[in-house]
Each structure stands twice: as structure tokens, then as C-alpha cells.
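This report concerns only the one structure given below.
A single protein chain has been omitted from the complex, and every remaining protein chain is retained in its original position.
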Amino acid sequence: MNSTTITNAKERIEHIEDILSSVAAGDLDLRIESEFEDDLTGVEQAINLLIDDLTHELKKSLKLKQEMEEKLMKIQEQQKTILQQQEDLMELSSPVSKVWENILILPVIGTLDSQRTQIMMENLLQKIVTTGCTTAILDITGVPTVDTQVANHLLKTVTAARLLGAECIVSGISPAIAQTIVHLGINLSNILTKATLQDAMIYALRKNEQLINGKVVLNQIDTDEPK
Amino acid sequence: MIELVSDPGWELLEELNIETEFDIVKARQSVRQYAKDAGMGIVDQTRITTAVSELFRNMYMYAGGGVVRIQKGMYEGHPALVITCMDNGPGIDDITLAMQDGYTSGQGMGYGLPGAKRLVDDFVLQSEPGQGTSVRVAKWK
Partner (left out) sequence: MITNERRIPIIKIRDFLIVSIQVDMHDRLALQLQTQILEEIARTHARGVLIDISTLEMVDSFIGRVLSGMASMAAIMDAAVVIVGMQPAVAITLVELGLEMPGVETALNMELGMEMLEKRLESER
């Protein structure tokens, strides 16, 4: 009978068990050591190779994880910046300026969403009150499209301005926006619209009696003009 | 009175009774202060104050008064001011009709309920003829 002989089988198997449990616990530097060469040696070597592979993979995944975390941090940073920039843009993109005695202009550029329109509306109304200007021109030449909500906000602004005691003129309505507004069934017949900013400006100057015989005058020097 | 269930996480800020016209003024001034404390902007403060003024007046005119509960807490994922108005009045027969612009059953001009709804972020109305009316409004920034 030729049976397999394994030297110190019990001790060596215990050693394998020890190493494996250490590896499982995270200690990847350990390897199975044996001074014998017999049938168990192959198993021992195979386990060592396995631990080698495991170590390699683990290191790789750790590195990947680190990279991912770094990327995530970067993305979060970028998101913060984008949010900040959006806020800044929101404030920057609705500058209300007094262009002439009694006349304010709010040029709107870019796509309008409900929130931005709302902020713009509040800014414009506040500016009307602080400057005492009774004419405000809302120029939307630079706005590509509007939706129902935005159109309603614009309408609301004009009505609210009237309640304050100012007239709000909307200029620069593009063909696309005109189509949208009519298709949406929004009634703009109660608000004054002018084709271009120039037309709106001329209307405002005439209304304020600042445009006489094609010449623009300031109210203050109006009376000093020779006949 | 129809009890509207509160979220256990909400903090009760104040509970008031509406019995007279002065109570309407006092209660809406309270709501304004809480809206201010919650960090709401001037327009939102005005919106919520005006909305609750409509609700308080409805309670006073149609039910002879009622209870107002002012709470704050998370509402649909937003930190909000929640105001609940409950009365023992005659209730509303046709809620759909009452929520229509321009409809009124009394001396009002009928901007009360639909107008108030437009001024807040959430509006819940429960009413049963003979059991009273309860309205909850929530406003967040």
C-alpha cells in the first residue's frame, strides 16, 4: 500500500489556518512557510499565490477608491462654484439702470426661469420705488423663449408696477415669444409693448415731454429753452 | 371641528383664538413676526401674512371664529412655517366651487380661498357640512 505521507500534517494545517485567519483580518504580509516538500506543499504554494493576488487586487481597489474620493471632492467643489456663479449671475444679469430722467431700463438677457424672473421682478419694483422713476422699460430682446410661468411673472410685474404708480413697457418681443404667448393663451393686451428698445425709449421720452421737435431735453432745462 | 394631523416633528410656536376683528389683526401680525424670524424675505412675509389674513377673516365671517395653530418644521422636505385654521362653522358645501376665483357665498368678493392658495406653497382644505372647516397652509423660502 502506497499511501501519501505528509510530514507534521497537524502542525502545518494549523499554520495554514493561522495564516488564513490573519489574512482575513487584513494582514497581507504573511505567507505560509514550510521546510518540507510533499503533497501539502502544492496547496501551501497555491494559497500563497492566492494571497499575493489578493494583496495586489486590494491595493489596486484601494488606489481606485482614493482616486474616486478625490474626484468626488473635486466635483463637489466644482458644484459649489457653479452654484455660487449661478447666484452671482442671477444678480448680475438683472441690472436695472436709470438711463434718463424718470426712465429705468431692465435689459434681460438669457433664458428666464421662474426663480430668476421673480428676483428680477422684485429688483425692478424696488428700484422704481427708490428712484421715483415712473417709466420702466423691460427689454427682452435677449430672451430666446418664455414659458407660461415666466410670461405670467412678466405680466405680474407690469401689473404690480402700475399699482406702485409706474408704467412698465415691454420691448423686444421676438416672433418666437409672440407665438408662444398667443399659443399659451396669455393675454398681454393690457400691457404696453413696443417693437424695439428704441421705440420704447422714444415713447417714454414723449410721455415725459422730454422729446420736443425730435430733440431730447431734460425736464429741468425744458423751461429755459428759447422760443 | 375637523382636526388636521400635525407632524410630530413640528414645533408649536403659538396657538390663538379668533373671536373678534382685533384678533385677526393680532394673529396676522404674529404670523408676520414668525415669518421674519424664519428668515423669509419681505415679499414672502407679505404673501403668508396676506394669505392667513384671508383665512382668519373667513373663520370670523362664516364660522364666528376659530382656532389658529402656528407651527414650524419640515414640510415636504423644506423648513416651513405651517399655519392651521380650524373652525366649527357650517362647513363648505361645494369645495370646488369655493376654490374658484370670484366665487363667494357671503359678503366677500371671493378672492379669499383661491387667492390665499396662490400665495402659499401648500394648501390643504378639509370641510364637511355641519362639521366645520379646516385649512392648513405652508410656506417655505
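For reference, chains read A and B in written order, and residue numbers begin at 1 within each chain.
In this text, contacts are C-beta pairs under 8 Å (C-beta built on N, C-alpha and C of every residue); 3 or more make two chains touch, one makes a residue touch a chain.
Here the structure is a predicted model, which means the values were calculated and not measured.
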Checklist outcome for this item: Missing-chain contact among A:48, A:126 or A:174 belongs to A:126
Next on the checklist: Just to verify: which one of A:6, A:20, A:47 or A:160 makes contact with the chain not shown?
Outcome noted: A:160
Checklist entry - At which residues does chain A meet the chain that is not included here? => result 121-122, 125-126, 128-129, 132, 134, 156, 159-166
Checklist entry - So which bits of chain B touch the chain we can't see? => result 21-22, 24-26, 28-29, 32, 42-43, 45-47, 49-50, 53-54, 57, 101, 108-109, 111-112, 114-116, 118-119
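Here, only the chains that are shown with their structure count from here on.
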Item to check | Centroid distance [mean C-alpha coordinates] between chain B and chain A, Å | outcome: 34
